[in-house]
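First the structure, which I've put down as structure tokens, then a few questions once you've had a look.
Rather than the whole complex, this shows some of its chains in their spots.
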Amino acid sequence: MSILSADIQSQLAGQGIELPSWAFGNSGTRFRVWTTEGTPRDPFEKIADAAEVNRVTGLAPSVALHIPWDKVDDFGALRRHAEDLGVALGTINSNTFQDEDYKFGALTHEDDRIRRKAVDHHLECIDVMDATGSRDLKIWLAEGSNYPGQTDMRARQDRLNDSLRTIYERLTGDQRLVLEYKFFEPSFYHTDVPDWGTSYAQVATLGDRAMVCLDTGHHAPGTNIEFIVMQLLRLGKLGSFDFNSRFYADDDLIVGAADPFQLFRILVEVIRGGGLNNPDVAFMLDQCHNIEAKIPGQIRSVLNVQEMTARALLIDQPALQAAQSANDVLGAQAVFMDAFYTDVRPALAEWRASRGLPDDPMAAYAASGYQQKIEAERVGGTQAGWGA
Amino acid sequence: MSILSADIQSQLAGQGIELPSWAFGNSGTRFRVWTTEGTPRDPFEKIADAAEVNRVTGLAPSVALHIPWDKVDDFGALRRHAEDLGVALGTINSNTFQDEDYKFGALTHEDDRIRRKAVDHHLECIDVMDATGSRDLKIWLAEGSNYPGQTDMRARQDRLNDSLRTIYERLTGDQRLVLEYKFFEPSFYHTDVPDWGTSYAQVATLGDRAMVCLDTGHHAPGTNIEFIVMQLLRLGKLGSFDFNSRFYADDDLIVGAADPFQLFRILVEVIRGGGLNNPDVAFMLDQCHNIEAKIPGQIRSVLNVQEMTARALLIDQPALQAAQSANDVLGAQAVFMDAFYTDVRPALAEWRASRGLPDDPMAAYAASGYQQKIEAERVGGTQAGWGA
């Protein structure tokens, strides 16, 4: 009998992790963007790659788009293309960090014209959402300042709130606004939404369909991220995750690669707080595959989330609670760690096979010939990256 | 003519910084508490020392008490003692970190008896406030956990909210509850109020007289503290400062000693946000003088705050705003730094003398003979420290 109970299997079966279209394009650092053969040239090819991840894992039913990187003439056609490949179009991500006008700010800019332009970009993103059927508008703001004294941080907060309100009011139906926060980069002194508190304080003034996005790589060193997960779930404001991992700054490495135990703790709090398979809490990746193969990198990532979810579900909750209530520190820790150290991989492989999926998705992809095919076919054109 | 305008002088004249009674007692690290001659043996002697700081600086009109360290039979007598020496009794600080019952929590403890005991301690602190005429009850919670899995962080938040509500409801008149946050220590995995967001989310549910206390040493490495100052002022929830400085963790060094420019930036945001000489925003020190002389350490500290306030007030605001609006990064920075680099010390010395205060408070204290007097008189008894 599997170590994965029917209940656990049921919960795992409900799990879906959204892939970022940009993970299939080239990325890098300020020093260099390395290229790889077979990289997509347009959004249609990105979605084809994403669908391949879903095909071998059953874990990635939707793809997030980034506007304007993924702008196409006919979003309806893109949507049908995705559906034909078995995936949906997901969250729409806006971009206010690459237009010369936004050098000193976008939604916070002092100049009404530029701020309005930035707001209008978001309204355009909502138009895209209407066409793609996407629910979420995700806003990550690159704005801030590099030097103390450069700008008036306080006035920017007020302008930000005003801009967000205008955008929020344009949403219809079950559409949501999800506001990401980030500690630093590309701004080096202050960012306008640096921490969960700021994102929370901003979205709390907007309404029920404004939520916080937690990117696991966007915190100061040593921050207890699972505490924030717990708190946002408690406050009813955790809208989505951007999963990745990091050793230093916003490294955007494969989720679970840098600190697997941290991912475990995060998922424990997600489960504890009712965030698993809760439609209000979207799971997404936001990663860069600078030097590793991109499609396998995404496969590895969703598997990491799945495996760690399984481990977190394995916790013997009654035993844990008993030990916690008894203040039995080592006893509680033992229950907790027992789940983490359990090797769920064989059981997951078996379970995948039972559902008609490859037991080893990495091997299945390698054996599929897809990589060779795209390397052969995608010759010429401009490889997609952060500029297109 | 002084570089300090009449307006600046007026603002400086209104400044008062509360001293912590415990700064006059011995303190140290887990490795060693060093002793010094002349250390007070009781609250009356601590207040006498604090009054000496005020005598030579005119900057320290009140003294915060810590319960039970400063518990006396007759708080009315202590209040008269303080008033006779020209100072007031200020904020009352509770202590839930030294009783065996609190090993695993106090206001968050799962055991109703212990949680009630911790709440009752705070009610007793409010009784003390009634007797001393203090306005603020400051709560810093040492509770948390050392190991992942040890405890249920989510349930603790809910219990914390319940405990705080009971305490808050006992307040009368203009009394306030001020909730401090701290990143880590003495708990090493999670603390129950780790960041400003948690403190804000908690006090926001209580009412208008529940505020956040910002201790400048309680943040993750690299945190932009002045941004938090700005945000809390914007949200109307900055109740008080615990000033100190740090290089690494909660070092509790003299304010302004580790990063003077950070203190400048904090005070700039205080002024920008209307927090200077605003009765809603209390200025306090929370420091340890582990190896340096205590009374001079406190004198140096309040002078550091005063000098940096003067520098922050010197900013040519119209010029700064013009440069900011023009996105003239270097121009704005130049205006900002010009104030920081201006040597305000001679003008402050002159201004102090004009108000009947020593121009050089450190020298005045050294010449006063007070230190020699207390070293001679305070022989025998037990020196005050963190345990008494």
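For clarity, chains are labelled A and B in written order, and residue numbers in each chain start from 1.
Simple rule for what comes next: contacts are C-beta pairs under 8 Å (C-beta built on N, C-alpha and C of every residue); 3 or more make two chains touch, one makes a residue touch a chain.
Since the model is a prediction, treat every value here as computed from it, not as a measurement.
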| item | value |
| --- | --- |
| Given 2 placed chains, full-complex copy number | 4 |
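As a working rule, only the chains that are shown with their structure count from here on.
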| item | value |
| --- | --- |
| Separation of mean Cα positions, chain B and chain A [Å, integer] | 40 |
| Contact footprint of chain A on chain B as seen in their complex | 103-104, 110, 146-154, 157-158, 183-184, 189-190, 194-198, 200-201, 219-224, 226-228, 230-231, 233-235, 261, 265, 268-269, 272-273, 320-321, 324-325, 327, 329, 332-333, 335-337 |
